[in-house]
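Just dropping this structure here.
A single protein chain has been removed from this complex, and every other one stays in its place.
Each chain carries a letter (A, B, C, D, E, F, G, H and I) given by its place in the written order, and its residues are counted from 1.
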């Protein structure tokens, strides 16, 4: 089941540099691991913003929340979730 | 080059039924043709809304506008465009 | 799986009285049938508004959309969907 | 009498860890106690958010305020209250 | 129990003059009757607006909704409801 | 002359406890004194919020500002002012 | 007593041309008469908008409302009122 | 040439008292000097707010910016600029 | 003197086709004439919108308003004006 998720990142300026680096490294690994599992299907950067637009493919709302609330950057993100479904005009097999 | 596009549809109630049916048929054909060409890469329905979220892959801003302003439903849509690019954490080859 | 749905109704003044009555009767029957099936778990009126807050319990985003877009009042509603899940502090067995 | 309440939580980063843990433990106990009394009828987590949607069943506006302003997390919450009533289409006996 | 209610009136230009006059006369009588009963405790005009701010004193959310949805101008009003209670600093006996 | 005033209070977390207590005590005394003078005609708590809705009865805009800017909590309040007048449907003698 | 008033005009396209001309002529005369009386102290056009910013100098909220609701264009205006007073830094004698 | 300017002031709580007093004194002198020159034509306090509404009469956009960005309180202000011109209904000679 | 102007066009569906064509032709001629005079310095289409972003170079606010209110599409446009000036980092000679 697909969800459209936007994540706006705002890391506080007073976060120690090593703590920041550590969080970012864990965030990248976390995201890539979920991408490899097929659960984080797409991720794009928004031009000019420290933000991304993502498509997640998960079992249900609970798994979506587990993934999002487990993001190392979760405390510094503003997240917006929109549930998606197959569009009647879609031709691509894997867009649902 | 990728763009995130949301399209909210609001067809006026007094549009004659056959005109409406004709527009919707042409919209579907138009979208599918662009999907086959690879320019309209993804299209999803937003749950509970007469709206879609799409990813377009075009040459430049001008081609994007040509496609969007040519939509049969264009006069009845509220459209929002967000330019995208490859995310540094992305692993999928074709997400850029 | 649970979804929080708000529905704001705005029936145009020029809708013929019998068409309006027919739509409202079908809306009521439609809602009650889904309540009996357990898919429309709760529905409350918002005080002072022609609006309701509802909790739907469906299979997935696709079924949610099928139900909402099938509402006889759908063309006259502004709908907002929020995906829900069990809260870690909840004690009620059936709130998930 | 029913009220729809949304609670968005935003705990400041500089709250000492033990103070935070203490508040969260008291919040959980407080909520569960009111759930057992039947006054906090439903509580759901919002997917992707540190937020909940709740239905409270209390005597009046004053009791509602007493409960909400007594929440251990009250100083860190943005709260929105909507008064509800039985919907004319509802079939469930206990939704009023 | 007290509720703060704002009512913004927007009567469509094409409403026949006699229908309009009739609705306004019934609205005035309706409001005055409820004021006499003590249920519509205060009503003030907002300067420069076709709008009022009111304080209603009713049994519960259901009675509030019954009164508001029964307003002859209800179809032409945007209504906002805020539940109130006695303020700890209040000295006036009848403000709760 | 009547004014509708809403006051949303947001006391910073790092205000020393005794300073806070002192401000709150002075705020209460200040409000009650003006209520006794008949200038702060009504004050109600908004359910679920650290906020109030008030009706002030003063000479003019200047006196209104003098009273509001003199509130001990003024630096921690978001204030919204709406000028009121007697409503043509009002029956209560003292609502103007 | 001074009030800051913004008036945004939106005349419906289907208003007959002579009715429109008549309203505009009456609006101009109405405004000029009040300017001559000193009650409509300033009026400026907002660049690029069918809108004005005005300063009114009236007895009280009631007179302000009487003037504004009597505007021939009142049904076609969105009006916003802000009560003003003398600024402590003002040097101009007549700005209060 | 006239501009409508609103200035909302928000001085941070941790600004040392003498620095604050110094800024406020310089602000007052700065404003009065420009008023005497006829460039800051009007300034009014907004009732209930730490804010003012002003009318500036300057050569061009560049001079307007030079004046506003030179305000001692500039770093603590939210400023909104609206270009004005003579209203066709204005009778006052000096309102353009 | 430079102004940033955004124009969002919304032509009503019931405007007769020939009237629409006439307005659009006059709009184009009007714009091009002002571009040739150097007063409408830049005009760009916004991708996906029936809207433009323009830079106008005029004498003052009054000339700006005269030009904008004279646009054949003026009754069908939402216009937003922002006064500009030379940026201290600009190197281009003609950007002021």
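FYI, a contact is a pair of C-beta atoms (placed from the backbone, for glycine too) under 8 Å apart; a residue touches a chain by one contact, two chains touch by 3 or more.
Computed from a predicted model, the values in this text were never measured in an experiment.
Checked against the full complex, the candidates B:7, B:23 or B:64 give a single residue touching the omitted chain, namely B:64.
Although one chain is not drawn, its touching partners on chain I can still be listed: residues 2, 4, 27-28, 31-32, 35-36, 41-48, 52-53, 55, 82-92, 95-96. Residues 1-3, 60-62, 64-65, 81, 83-86, 96 of chain B touch the missing chain (whole complex, contact as defined above).
Counting the whole complex, the residues of chain H in touch with the unshown chain are 3, 5, 12, 61-62, 64-65, 68-69, 75, 79-81.
To be clear about the criterion, only the chains that are shown with their structure count from here on.
Path length between chain B and chain F in the touching-chain graph (shortest route): 3.
Between the two copies, chain D and chain I, the C-alpha superposition involves a rotation of 180 degrees in steps of 5. Inter-chain spacing, taken between the CA centroids of chain F and chain H, is 28 Å. Chain A and chain F have Cα centroids lying 45 Å from one another. Residue positions of chain I touching 2 or more other chains, listed in rising order: 3, 61-62, 64-65, 81.
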